[in-house]
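Here is the structure we will look at.
The complex appears here minus one protein chain, its other protein chains still in place.
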Amino acid sequence: MVGGGQGAFIGGVHRIAALMDGELDLVGGAFSSTPEKSKASGQDLMLDPARCYGDFKEMIQTEKRRADRMDAISIVTPNNMHFAPAKMALENGFHVICDKPVCFSLSEAKRLKDVVDKTGLTFALTHNYTGYPMIKEARALIKNGVLGQIRKVIVEYPQGWLSFPIEKEGAKQAEWRTDPKRSGIAGAVGDIGTHAENLAEYVTGLKITELCADVNRVVAGRVLDDDANVLLHFDNGANGILHCSQICNGDLNGLNIRVYGELGTLQWHQEKPMYLQHKTTEGHQIYQPSVGKLSDFTNANTRIPFGHPEGYLEAFANIYRNFARTVRKRMNGETPNEFDLDFPGIEDGIRGLKFVETVIASGKSNSKWLKMR
Amino acid sequence: MVGGGQGAFIGGVHRIAALMDGELDLVGGAFSSTPEKSKASGQDLMLDPARCYGDFKEMIQTEKRRADRMDAISIVTPNNMHFAPAKMALENGFHVICDKPVCFSLSEAKRLKDVVDKTGLTFALTHNYTGYPMIKEARALIKNGVLGQIRKVIVEYPQGWLSFPIEKEGAKQAEWRTDPKRSGIAGAVGDIGTHAENLAEYVTGLKITELCADVNRVVAGRVLDDDANVLLHFDNGANGILHCSQICNGDLNGLNIRVYGELGTLQWHQEKPMYLQHKTTEGHQIYQPSVGKLSDFTNANTRIPFGHPEGYLEAFANIYRNFARTVRKRMNGETPNEFDLDFPGIEDGIRGLKFVETVIASGKSNSKWLKMR
Amino acid sequence: MVGGGQGAFIGGVHRIAALMDGELDLVGGAFSSTPEKSKASGQDLMLDPARCYGDFKEMIQTEKRRADRMDAISIVTPNNMHFAPAKMALENGFHVICDKPVCFSLSEAKRLKDVVDKTGLTFALTHNYTGYPMIKEARALIKNGVLGQIRKVIVEYPQGWLSFPIEKEGAKQAEWRTDPKRSGIAGAVGDIGTHAENLAEYVTGLKITELCADVNRVVAGRVLDDDANVLLHFDNGANGILHCSQICNGDLNGLNIRVYGELGTLQWHQEKPMYLQHKTTEGHQIYQPSVGKLSDFTNANTRIPFGHPEGYLEAFANIYRNFARTVRKRMNGETPNEFDLDFPGIEDGIRGLKFVETVIASGKSNSKWLKMR
Partner (left out) sequence: MVGGGQGAFIGGVHRIAALMDGELDLVGGAFSSTPEKSKASGQDLMLDPARCYGDFKEMIQTEKRRADRMDAISIVTPNNMHFAPAKMALENGFHVICDKPVCFSLSEAKRLKDVVDKTGLTFALTHNYTGYPMIKEARALIKNGVLGQIRKVIVEYPQGWLSFPIEKEGAKQAEWRTDPKRSGIAGAVGDIGTHAENLAEYVTGLKITELCADVNRVVAGRVLDDDANVLLHFDNGANGILHCSQICNGDLNGLNIRVYGELGTLQWHQEKPMYLQHKTTEGHQIYQPSVGKLSDFTNANTRIPFGHPEGYLEAFANIYRNFARTVRKRMNGETPNEFDLDFPGIEDGIRGLKFVETVIASGKSNSKWLKMR
């Protein structure tokens, strides 16, 4: 693991997600930018101190020489520290699972894709919200034509935790996310807008072709956006709305999606992830894991019987588990199946950064529609 | 009453709304464009046949000479038939309550405003959703600063009933709404977008200053829009999103609003109108009529004790009742109070048609922002 | 109308329910036990002072001699004042609609049944919760076998408004309900337990045969029960639970029912009356008025299109409207149809008082099961 030391948020999530299913083990890491903090973090995790490294370079160079070397490396650092460790890990034979957005910029992401392609190793990107079973179900239903032609997609990601300038009050999670040196050209659009974009494209199988954005810096003093409203056009002619915001005071982690087709709508909200609403002119059904006949993808990403709620960590763990199974099979010379391969990868990362760059450009433009390509 | 004969929808709603509180009585009308149908409709309503007129002109001319003449006239015809009866009624001394949008075009609405101003009579516009008690509460809370500075407004009006071209299959309600000769330049934008616009401005006390619209005709063969996504800017600097659609198959009458301020958010959904969500970083409260301390406006628009759900008809009746009290007091030489006067009027009608004309123009424009003025 | 003067609650509800559909008109009443208050109440209602009577006897005697006499009399007084006016009204040729419980005691109720039978007039009892459209739907689905054999019924009526001894602090509604001289032998069990019992029997078509009750006086100083938990056995072998309480602080008017059959369950909550949940091992559907194919009884008790919430007053008005149609047809020599006749009557009243007397007896008994017959 690279990053995720004391005081971090997402590192702990990655660790739980990795361990839960007993298919991966955490053996070491470079948890912090300072060697002492990295060691201390490793100690908290009851790891072998010899495998708690001062930085990712030391880790990769040392591990590659061990007989019991790590199989894969998880990268959970801020955006500006994804590319270098990912590239080096891949070039030294480690499979990689990386937090999103995949890189600091679209050009970095394209260069990383070249590395992935060249090494032929497995690369996963933790767009974790696509790991929820009811998202698998929505995708399967749409693919099977249950909604008919898709006409409209509304995807929202309102959060409220940056409603005040807490980055100036010592909130570590807020500091790097509002800092262009670590986050890149976008704030909320990169941090959560990419999740919304990825979810919409994953669920519908459509691609955004052009967009029109109102990009805002609501809290005084911010350099990066903390709020954006975006009109969308998709490649099949559907229209849509995406909004992402971190100043929606009172909303928590409100990612949600509504897909409208000729024949009905599917609606899902991340905070009540066990429920997928299916509504038509004739009725309203609620789908839940393990109730009735669901798609094989849904069942493959469900662990426990109906009525036993699974949550964010299990969805995140689905990405890890599918990645782990793919890696293991490939290492054993086996061919992963479609369930193993069901995790986001470098192409999703490139779409995400194209989205970021187009939204930010549109925010500054007086033209109505900008192509996303 | 003008309009609302056999087979109409909104006429029946207006009648229930008018009668419920025992403050108004229906004594006659011109219910249809054909005299026979008007008579038959009046008979169904157990009215005096002598007061069931062939058209609105006959009605106004006859009624104005009766000792027990109507006090007020309710206009529930399609949009193209609002201006003429409203103008004639006012000019002959009748107060008027009229369905929305107020007129066929902005220019008509402005001319009607002149008539209202000149006659000094009472004119109400049935933007009925502002009659809900919890909308009164939201307005009062925002006015009292509970949310602090307003930053973002999301108002949605998704319906699904025009997902198929039912106007070609004999659906009377669909026919006139999709016909530019009767509806004007807009379909969904005029029919329900104006409700959303009115609700947003009523609740927040803000005015939309500019907008950017993606206006769509989704069902093949439609001349008027059946779907629109609109980015908004408000006069205090807040941003927003409005979307209205009649092709959201599976949604029923899903008007809803979320207002985000510096200090929290208020959220309300028309289909569960008894609940107003108030969420902040510190907590989540649900307000309901008669539970705890609410504004005097909320209480003035609530009829029954807590836990006894009031609905669409009661909200509609609040507009009628407040209008009736205002008319009665004015006829008695009394001064209506602020609760009596709490109903939409000609200014709301003008805002609505400005909104319609700006959205439709924006939909055809390559410029990003159009002023709404 | 008998009762329902200034300061009353249910009288106002009855008036709105009666007027809403334009099928009944309020022409006079004996609104209070003191003639002055009765006159004043009538004045508030803009009634002819000549028809605002000092007491029900004067009203009935005077009205029966008028050419334009009342057709029907509505009784909205406390329980101890139901029998006498109902009997006198019926015996003088007036149809009667009466609040519940039908009488002060079971023996009174049986005597009233004799009067109803003898006069052949129409008698309605406002178990208003059975007027909700989704209750009609539940009843129809069960009758059609959608749940198979009924196995278990849970019906609850928790309220919190008597959590404190407000009857000692001038709360008029609380005073008579906690006073055995006006309410009879039961408090909560009579006031709301009877609604729960009636709803369970109406929806399922089953009859309670025996019960075991824990009857409580929770607030110190109360003479009558304010809380009861009751185990039920039904005539088809199903078991059940009924609880009613007025000390459930925080609950409002939480009547709800869950019926479990071999094949699935139907669940409904009065505070969200537009939704009927239908759940099976295979899925979860939500039924709403006018969405999809519903029973004719449901449609007959629905006024407006889908997504437009109807509430408590409309459900109450359904009882009045069906009663009014039955009365009108009978007065015109026509035969009411099954939709007209769909309102509770004297038999429901007798069941209610049997329930009250059995629950109160069980509460005092050490035997486990008491028959309800």
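Structural remarks
Here the chain labels run A, B and C in written order, and each chain numbers its own residues starting at 1.
Keep in mind that, in the parts below, contacts are C-beta pairs under 8 Å (C-beta built on N, C-alpha and C of every residue); 3 or more make two chains touch, one makes a residue touch a chain.
Predicted model, so just to flag it, every value in this text is computed and none were measured.
Within the whole complex, the absent chain has one touching residue among B:53, B:287 or B:355, and that is B:287.
From the options A:146, A:313 or A:341, the residue with contact to the unseen chain in the full assembly is A:313. Checked against the full complex, the candidates C:140, C:263, C:300 or C:361 give a single residue touching the omitted chain, namely C:263.
The omitted chain makes contact with just one of the residues A:271, A:296 or A:334: A:271. As for the chain not pictured, it touches subunit A at residues 9, 12-13, 15-16, 19-22, 26, 45-46, 159, 161, 251-254, 270-274, 288, 291, 303-314. Listed by residue number, the positions of subunit C touching the unshown chain are 151-152, 154, 158, 160-161, 163, 212, 214, 216, 218, 227, 229, 231, 233, 239-241, 243, 245, 247-251, 260-265, 278-281, 284, 365-369.
One chain of the complex is left out; on subunit B, the residues touching it are 281-288, 291-293.
Definition applied: only the chains that are shown with their structure count from here on.
Between subunit B and subunit C, the least number of touching-chain steps is 1.
Comparing the centres of all chains, each the average of its CA atoms, the largest separation from subunit C belongs to A. For the pair subunit B and subunit C, the distance between mean C-alpha positions equals 35 Å. Distance between subunit A and subunit C, defined via averaged C-alpha coordinates, is recorded as 55 Å. For subunit A, residues that reach two or more other chains under the stated contact definition are 281, 284.
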